[in-house]
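Shown here: the complex without one of its protein chains, the others still in place.
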Amino acid sequence: MNLQRRALAEFLGTALLVAIVVGSGIMAQSLSPGNIGLQLLENSTATVFGLGVLIAVLGPISGAHFNPVVSLADWWHGRRDASGLSLKSAVIYIAAQIVGGVGGSILANAMFAKPVVSWSTTDRSAPHLWIGEVVATTGLIVVIFCLVRAGRAAYAPVVVASYIGAAYWFTSSTSFANPAVTIGRIFSDSFAGIAPASAPAFLVAQLVGGVLGLLLVAGLIGRTPAEAPAHAVQ
Amino acid sequence: MNLQRRALAEFLGTALLVAIVVGSGIMAQSLSPGNIGLQLLENSTATVFGLGVLIAVLGPISGAHFNPVVSLADWWHGRRDASGLSLKSAVIYIAAQIVGGVGGSILANAMFAKPVVSWSTTDRSAPHLWIGEVVATTGLIVVIFCLVRAGRAAYAPVVVASYIGAAYWFTSSTSFANPAVTIGRIFSDSFAGIAPASAPAFLVAQLVGGVLGLLLVAGLIGRTPAEAPAHAVQ
Amino acid sequence: MNLQRRALAEFLGTALLVAIVVGSGIMAQSLSPGNIGLQLLENSTATVFGLGVLIAVLGPISGAHFNPVVSLADWWHGRRDASGLSLKSAVIYIAAQIVGGVGGSILANAMFAKPVVSWSTTDRSAPHLWIGEVVATTGLIVVIFCLVRAGRAAYAPVVVASYIGAAYWFTSSTSFANPAVTIGRIFSDSFAGIAPASAPAFLVAQLVGGVLGLLLVAGLIGRTPAEAPAHAVQ
Partner (left out) sequence: MNLQRRALAEFLGTALLVAIVVGSGIMAQSLSPGNIGLQLLENSTATVFGLGVLIAVLGPISGAHFNPVVSLADWWHGRRDASGLSLKSAVIYIAAQIVGGVGGSILANAMFAKPVVSWSTTDRSAPHLWIGEVVATTGLIVVIFCLVRAGRAAYAPVVVASYIGAAYWFTSSTSFANPAVTIGRIFSDSFAGIAPASAPAFLVAQLVGGVLGLLLVAGLIGRTPAEAPAHAVQ
């Protein structure tokens, strides 16, 4: 698959992922006013379904990373035997993901007749939320790379989506776990948004989680070469 | 499989799809009065389960289109190498789907002791809803044809149903994304109905989405022949 | 597998199915008082999970009928080429199912500190509910026998459970669709119960649905011999 099509898939997948998170957040907020628990249940259910679909559909094209931490980990994990992304591909993936993340918020805003570009005012700054983000991202990396190393990458659509479905609820931060999605969610003043000032600490926590995740994978499985290259997650 | 059985499967599948959407909508409205968010969660959950079952059960017979946009896209996509529906088959499919859609509303009305034929009074006319329908149908076509082109049509019951589960929530229109279902839902004055005057714009948006979907598939995968004919979605 | 073990599996499976339906109904009624929609969502979600598990676990032993209509249809459908249950086995299956159904209510009552044997006082008598039961049972038979005839019986745990998840909501009767379960649910005065006087009409509707279901299967697939005997649903 050529890099252009793969970048298109990463752009489109990240855009739709953010559109799903933000759009279903707006819908939930509008239909279940005053019931935040129900809103999060609606929001997380829609995200589980949508993320699973995106991985199943776009995985054969780009590997369905939709997440700079995953692309970086893929490059790092496979750098010795070239089983992962090249550094150049990783950079292009990450650019496509970030542009896609912002585009997804814009699309959601347009679908729900909101100002097309807006800034979130949802403050998410607290040490326990950062712990949540570290845990959420560590878990995501462990899930993806253990699956790949065990030759079970075909289960990724269900397993990764299910992981996010759990992490929405068991981490205090509702599991952003994704820098491109975090940046995208800055651009929507809604249930699922994150204020610009809260974003940098989330990004740092996500990178820390990525490193911890790779260390845990090494502890669980060791450093033998992957059975399948991680950029072919599907 | 002869065309008669396939048309019966398309009629039955579309009828049951509409009966599921409308019936569970009536049930939700009746059991969760005043809580529209919960109603939509009940309605969308029932639809995900039901649509997945219909595709799994009737897919081997007709391909489980249940949707004129899908049948048209299948004909168009496969017209050069005759890998899709013939134009004659597509016309028969679409007729069976539309008659089924109307029949499904009638069946739901009968099961819930409503006037057997009624007209919806739910107005759904607004530009942002039309954007929602375009996005919903574009996504549906991308999902189906990317799966088929990747040789993953066997996953269609889970993936297509999950897509609708997400699209109910992340599109502003709750994702009709299907002209036969839209026409059927005119005939039920309930939660899931659509007023006759709102339907034509939805149909246009769905056709636009169908075209955009095929263009995106071409951008993502190219125009090489399908690995499996799209009328064998299952 | 000898008939004794198969009968034990049918007894156990039907008992647990009723314990799941009745038990989760009691739990839902207790935790979500006054919110019938949420109660039904909790009840149906638990049933989907539990029924899928029972079919996956006990299917390899007995075929996981848990339902006299399914056992009768299996005998009838396979009587010419002896691909289904023998009449003697069908009678034993049905006896085990009915005893199991009653036992399941007793077990649920014991777990929730209710009088161990009680009579339901939930009236469910109305023509539109009977239409619902006919539709629910017709659909169940179509789902099971189309799967088996298409060589897809391995999907039964997910597909049959999903079907019930939809039918809870889109049929007006909440889809009993099972005489043994109906008889069992007489013995619990709770959310999921059915008054003794309402049961006979439900049983008749279920039998009618069974016949209609077999007719529809013949219309959809014809009468060629099954690829796999229906008592090996798993």
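To keep things simple, chains are lettered A, B and C as they appear, and every chain counts its residues starting from 1.
Here, a residue touches a chain if its C-beta (ideal position, glycine included) is under 8 Å from a C-beta of that chain, and two chains touch if they have at least 3 such contacts.
Keep in mind that this is a model prediction, so the values were computed, not measured.
*Asks:* What chains on display are touched by the one that is not shown?
*Replies:* Counting the whole assembly, the omitted chain is in touch with A, C.
*Asks:* Just to verify: which one of C:Pro60, C:Pro115 or C:Gly222 makes contact with the chain not shown?
*Replies:* Result: among the candidates, C:Pro60 touches the missing chain.
*Asks:* Of A:Val91, A:Ile131, A:Ala195 or A:Leu212, which one is in contact with the hidden chain?
*Replies:* For the chain that is not drawn, the touching residue is A:Ile131.
*Asks:* Considering the whole complex, not just the chains shown, which residues of chain A touch the missing one?
*Replies:* 35-38, 40-41, 45, 48, 126-128, 131-132, 135, 139, 142-143, 146-147, 150, 152, 155, 159, 162-163, 165-172, 216, 219-222
*Asks:* Touching the hidden chain in the full complex, which residues of chain C are there? Just list them.
*Replies:* 5, 8-9, 12, 16, 19-20, 22-24, 27-28, 31-32, 35, 38-39, 41-43, 45-47, 49-50, 52-53, 56-58, 60-61, 107-108, 110-113, 157
The rule is short, and it goes like this: only the chains that are shown with their structure count from here on.
*Asks:* Suppose each chain is reduced to the average of its Cα coordinates; what separation in Å results between chain A and chain B?
*Replies:* Once rounded, the distance between the two centres reads 28 Å.
*Asks:* Averaged over CA atoms, how far is the centre of chain A from the centre of chain C? Could you give it in whole Å?
*Replies:* 40
*Asks:* Out of chain B, which residues touch more than one other chain, so two or more?
*Replies:* Counting only residues that touch two or more other chains, chain B contributes 35, 38, 41, 45.
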